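As you look at this complex, bear in mind that one protein chain is not there, while each of the others sits in place.
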Amino acid sequence: MKKSLIALAVMAAAGAASAQSSVTLFGIVDATIAYGRASGPGNDSKTALTNSGYNSSRLGFRGVEDLGGGMSASFWLEGSLGNDDGTTGQRIPTTNRSNVHANDGAGLVFNRRSTVSLSGGWGEVRLGRDYTPSFWNLTVFDPFGTNGVGTTLTLGGPGGGLGAGANTFVPVGTRGVLVRASNDIGYFLPANLGGIYGQINFWHGDDAAPVAGERQSDGTGAGLRLGYGAGPFNVAAAWARTKYDAGDYTTWNIGGSWDFGVAKAMAQYTRDQKDSPVEIDGRGWLIGALVPVGAGEIRASYSTYKIDFGVGGDDPKARQVALGYVHNLSKRTAIYTTVAHVRNDNGARVSLNGAVLGAGNDRNSTGFDLGIRHSF
Amino acid sequence: MKKSLIALAVMAAAGAASAQSSVTLFGIVDATIAYGRASGPGNDSKTALTNSGYNSSRLGFRGVEDLGGGMSASFWLEGSLGNDDGTTGQRIPTTNRSNVHANDGAGLVFNRRSTVSLSGGWGEVRLGRDYTPSFWNLTVFDPFGTNGVGTTLTLGGPGGGLGAGANTFVPVGTRGVLVRASNDIGYFLPANLGGIYGQINFWHGDDAAPVAGERQSDGTGAGLRLGYGAGPFNVAAAWARTKYDAGDYTTWNIGGSWDFGVAKAMAQYTRDQKDSPVEIDGRGWLIGALVPVGAGEIRASYSTYKIDFGVGGDDPKARQVALGYVHNLSKRTAIYTTVAHVRNDNGARVSLNGAVLGAGNDRNSTGFDLGIRHSF
Partner (left out) sequence: MKKSLIALAVMAAAGAASAQSSVTLFGIVDATIAYGRASGPGNDSKTALTNSGYNSSRLGFRGVEDLGGGMSASFWLEGSLGNDDGTTGQRIPTTNRSNVHANDGAGLVFNRRSTVSLSGGWGEVRLGRDYTPSFWNLTVFDPFGTNGVGTTLTLGGPGGGLGAGANTFVPVGTRGVLVRASNDIGYFLPANLGGIYGQINFWHGDDAAPVAGERQSDGTGAGLRLGYGAGPFNVAAAWARTKYDAGDYTTWNIGGSWDFGVAKAMAQYTRDQKDSPVEIDGRGWLIGALVPVGAGEIRASYSTYKIDFGVGGDDPKARQVALGYVHNLSKRTAIYTTVAHVRNDNGARVSLNGAVLGAGNDRNSTGFDLGIRHSF
């Protein structure tokens, strides 16, 4: 059981001449003691060791090859880790119909990203499984980066749950390709456009065995994002549409941040629509801030989401306030804590960290995370 | 999320003294835009982002340890990648009864190769999961290397589909251990025999829960291959037999190549037989060539396969012509395109790249690949 040490260096594969080429093994192991409680008759609290309270646990392999003449080729393979119990990845269907899969410990898959790229002065063409353009504004302009108990409700919105910890608003499966898309072809603008950045993506659904109410092409869609960042200022807008026999899903959102030095303020607005035959109309927003404090950072946000199911009456709505602190022991290792409180109205049923909401409307939930994030 | 760079170097684990020892992380990410169409009433075309159009996508770990005295120990762990959607591997049953498994995104398994070896001047003993001897002639003497739409029909023959993209000739499952065998013990001749090379393999089936028509030992078999390569010339013959309660499967084949400089010509012939109670007799051949053109290579082949099901009448038969071009951007990165056309006779139903053949006999199919292959 003699162990070998992998060098952490930037040496060349084929000699010093190709020093810009490299292969990188990387990952994050983030463990969280998560507690959640809720109000109402029959409520139940929950305490568990979970993962990804600050950053998503992951294991990946990536590399870049300099092709000369300003061109490069690269690959990126990155899968989820359930480091609290050793599981890896999530099942990925061969269709884009749904990105919502139980983590059933099926084994390492590169569900977070699996791409090959050609890049040049003209930008980058990227093929494989990747984030959707419209996800970026939700996570980049969330002080909690859509991880842990403080995750913005704008992510947990109409589809609920997806990547949002325990924030379940309405049944999953209606939001389509929310965070990532398989079978994706993307084009990214080059970096030298004076602060303008952007991407456009096309993904195709491939439902191997469509049943009634499905098409073989269910999950086919497209999205784009355009942003501008300069100095302390950053703003971006995005749009995406994914087609389903049961009704197309469209989202657009806008987000921005301003770094005042003493604090970085953030805001975002999202609108999500599902077409007939089952029309759903959701909208949400967030304001938040990151406040540097010595080797650490205070994080705070207020987010809300409201859904119009088109059935009359008041719209279900949830509001959340979250406050956290991250203490960096090094660039790679941090300990953190977050507390969040969510208030449900008009039938919304968001609960935090697996707490069981009591019966009746207008139930509240409080969640607490305490964890360690180690990256490599 | 600080990332670490893995050095690409050949430094020693335990110091400079053991400089010949190394562990290698390697892989291929090959993405393909694949299009297929077919003739006949009810036909349907298909366009998809797939993988492995030029080389099989993979992720692996291997290493060699110098034991001194001309001896070495080594290991090789290599699994499939479905980089278009982030899936990995294919399910491997604990039996050799069938090597044909749907890629259901079950997670990384070392289905391509999983071996440990002892080598010396006397050759190599290799234990684990490995290629069968009879597969090598099909792939080595195919200009398309049994990948992508141009894959030789001699592989897609009586078992169909297996490793052959969408080339389905007859129902899968009748060809047994075609490409690889688990629970395999192999012996390889040493490299210094004046151009003679060869291997012999024994694999045992281990059907944990045999049902009616199966034996616990179903999938037990053996194979051997003997070849001679010198200068521009290379030729090899192979034989394999795998035993099943439902009828043993035997294959033998021969292939060769001659490098004329301006072009490398290739040819192969294969004969596949399944014993009673269900006798099937298939035979096929290929001629092809690789033509170097600057930084690229033109690839061309004509292959055909015919099956006698022993039911009288004309034998189902398919003929395919394939033409492609690979342009090397570097040693590691290439872009490529292939077009292939297949003609079915007497009930053969080969379709390319997932196209749906129309009803009736003698339907044709055309397929087109455009992709990028990046290795590391």
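The letters A and B name the chains in turn, as written, and every chain counts its residues from 1.
The rule is simple: contacts are C-beta pairs under 8 Å (C-beta built on N, C-alpha and C of every residue); 3 or more make two chains touch, one makes a residue touch a chain.
Predicted model, so just to flag it, every value in this text is computed and none were measured.
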Among B:25, B:48 or B:321, single out the residue that touches the unshown chain.
B:25
Identified contact with the non-displayed chain, of B:32, B:50, B:83 or B:114:
B:114
Could I get the residues of chain A that touch the absent chain, sorted low to high?
1-9, 11, 13-14, 23, 25, 27, 29-31, 33, 47-49, 59, 81-89, 103-109, 329-333, 335, 372, 374, 376
Absent chain, residues of chain B that touch it:
2, 4-14, 21-26, 28, 55, 61, 63, 65, 67-68, 71, 73-75, 77, 79, 88-89, 91-94, 106-116, 118, 127-129, 182-185, 204, 206, 331-332, 375-376
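The rule is short, and it goes like this: only the chains that are shown with their structure count from here on.
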Chain-centre distance (mean CA atoms) for chain A and chain B, in whole Å, is 38
